[in-house]
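Below you'll find the structure, written out as structure tokens, and then a few comments.
Here is chain A:
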Amino acid sequence: MVQNFTLLIPLFPLLAFAIIALLTRSRNRLSAWIAILGVILALALSLGVFLEALAEGAELAVNPFYGAPIVWYPYGTATVNFGWLVDPMGSAMLFMVPTVCLMIFIYSVAYMRHSHTGKDGHTIHEDDPRYARFFALISLFTGSMLLLVISSNLLQFFIAWEIMGFCSYALIGFWSFRGLKEHHIDDAQVGRARAASIKAFLTTRVGDVLLMTGMILLFITVGTLDFTQMFSPDGLNNMLLGEPPIGALQWPTLIALLIFGGTVAKSAQFPLHIWLPDAMEGPTPVSALIHAATMVSAGIFLVIRMYPLFVFDSQTGGFSMQTVALIGGFTAIFAAVLGLAQNDIKRVLAFSTVSQLGYMLAALGIGAFVAGSFHLITHAFFKALLFLAAGAVIHAVGTNDMLKMGGLWRKMPITFLTFLIGALALMGIFPFAGFWSKDEILLEALRLGFFSESGAAPLVQFVFISLATAAFITALYTGRQLFLTFFGKPRDQHFYDHAHESPVTIWVPLAILALFTTVIGFWNTPFAPAFTGYVGEAGLVGLPVPFEHHAFDQLALISIFVSLGIAFGGLFVAYFIYGFRPVGAGQPDPLERLGIIYRALASKFWLDELYGYKINLDGTARAGLLVRFVGLLSRFSYWFDRTIVDGLVNLVGWFGRIMARLWGWFDKHVIDAIVNGSGSVTGEIAGWWRTMQTGNVQNYALIAVAGAMAFAILFLLRSFT
Partner candidate 1 sequence: MDIWTLITDPFVTIYNLLRSGIIGLLASLGVPPDWIALIVFLIMGIIVVTAILIVAPVMMMYMTWLERKLVARMQDRVGPNRVGPFGLLQPIADMIKFLTKEDIVPEGVDKPVHLLAPIVVVIPVILSFSVIQFGVGMGAVDLNLGLLFLLAMGSMATIGVFMAGFGSHNKFAMIGGMRAAAQIISYEIPQILSVVVVVLLAGSISLNGIIEKQSGLFGLGWYFFYLPVGPIAFFIFLLAATAEINRVPFDLPEAESELVAGYHTEYSGMKFGLFYLAEFLNTFIISAIAASLFFGGWQGPFVQQIPALGIAYFFGKTIILIGIQLWFRGSLPRIRVDQLMNFGWKRLVPATLALILFTAAFLWAYRVLNQFLTGLGG
Partner candidate 2 sequence: MLERYALIGLFAFAAITFPILPLVLAFLFRPKKPTRLKQSTYECGIEIQNEAPEAQSIWVQFRVQYYIYAILFVVFDIEVVFVYPWAVATNQMSLFWLLEMAVFILILVGALAYAWRKNLLEWV
Partner candidate 3 sequence: MDLFGVISQLVFLLVAVLTLAAGLATVLLRNVFHAALALVGTFFGVAAIYLMLEAEFLAIVQILVYVGAIAVLILFAVMLTRGMMQTEDSNINSQWAWAATAIGVLFVGLFILILQVPWKISGQPVVGDTTPALGTALLTTYLLPFEVVSVLLLATLIGAFIIARE
């Protein structure tokens, strides 16, 4: 009966946060161990719940582990309760999140120790000055992520969501100020971190407002925020009762779109993806934890949780799922293309994350629920692996710029190997995790788009083409990254000499994650679809219709070869450009020959300049055109006020003066008298009124008593009549 303790899972990391923040923040190592202990305890409990959930099997989907014992506040006849809800997908998240977190925590113990060269030439190792704070914050983050996963109602979900948003903000801006003794960051980094944290926070805020609006509307129309009650047939049908809000737009569509707005911001989908690349200014474990594995996937998880609403909407003729598919498909290819032209090793991965999240949403949008969910799980593992490995490289080399690396595989074989596994998984090459999940999505898109019994669906066809192209580009940029970083000759001898193999606490988590990346895909192969059976066989809470599942057929075989072909094609092109003839020291990227296209890609299609917030390498930042346009608008209004309006006033004054001269005596003694008179009357009245504010407490109290007296008189009058 481990399930009854589900609510305790987030408690351990939160407790660790409290202990570190309140008690042990001056003890670095102790804080780290407390944080790790918190995650280990959460992991143990999560695994217990996970195993119990596995034992339940697919039935769990319709009868999830559910309990809402903590009454938070009552309203009317009902109450808002805190509780837990674990369905198959939730249990898979419960397996994935603490595992990845634990690895990242262990990794951070060494990662947050920086080395620099002292005055006497020796290498000095010392902890980051905010070491304990780092662990406190990631503990808080982990706790809230776990709370989000097990939430039994949307409000609880939203609370956890917001805490994560705060953690993300605080951790992106982790280096946004610089102590005297900090050698590992410079002022440019400080400026970038500061701007990036604000950018991330404000951008996601847009989505949060949408999500909150959706939540409020949901509460108004359905009358509850509890998932199990909300998705009961009555609950969803309640939404159709009211008058449609805007024209043909139905309530479910509007609410689903608003909630999806939260996802767009949190999971960095077009057009709100702009914050994620800049969020790479945070420490690498943060990028791995928050911006690859968990927080951004929380957005996807929101769609998964609210999936019955989306399905209900499309059944009643809404277009929310199509929107999801469209945005997901577009983002997948859009971000992949952008990833091509980045030189920062982490930014490539950031765009890759955006692109992969687009994959998941596209899958969910076309109805391939299981494929999208599975990709969420596998992606978390291999993307965390990639980030951590990239972080190990950065930590060893001391720069983010791939053009300054090269040939590193000799220096860091273990890191190279794990990065290679992650990269192959990302490209979708057999037998690593990404292959199975990505193939599944492509297969579903192919099947639904071209071979559906209900006829061809142009949108799904677009999604398929977009995703297939994105897969090709993914392989291309991943190959580029691989070749630039690890192969060829060192392009900067200084950095190359500085490089060294990582300490054991860094490579052991890498190895474990690599192991997971290798094996996790076999949970759901087309031949033995265990995950599909577990997650999809019985549908969802409130949607007890099994997801369509096809046995292994010819189409699946074709799809495997197609996706493998695409991946190898991309890898081959990458080899042709970067591996065959390695980029030498000081040489520009071969892609620069594309000219304007390259510059468009490198500057991310100037979207930051258009409506975002452009953060330069030197730490300065500049608002985008749209933002500046608003600024200009207000400046124009100011100017308008000063010149036109004031001018008019002045004109009137001038006119009045002329008039006064014309009328002379009469004017002075009549018009002015009236003006002065009204002014002084106003002054008199104001002077009288303001004495009400005597500042004397007893006066105020007397007025309160006079109010009570008025009631007494009222009462007397009523009782005597």
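Candidate entries met the following condition: all candidates are chains of the complex that A comes from, given by their letters.
Rule of thumb we're sticking to: contacts are C-beta pairs under 8 Å (C-beta built on N, C-alpha and C of every residue); 3 or more make two chains touch, one makes a residue touch a chain; residues count from 1.
In this text, all values refer to a predicted model and were calculated from it rather than measured experimentally.
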item	value
Touch-positive candidate for chain A in this complex, from 1, 2 or 3	3
Touching residues (chain side chain A, partner candidate 3) in the complex	698-699, 702, 705-706, 708-709, 711-713, 715-716, 719
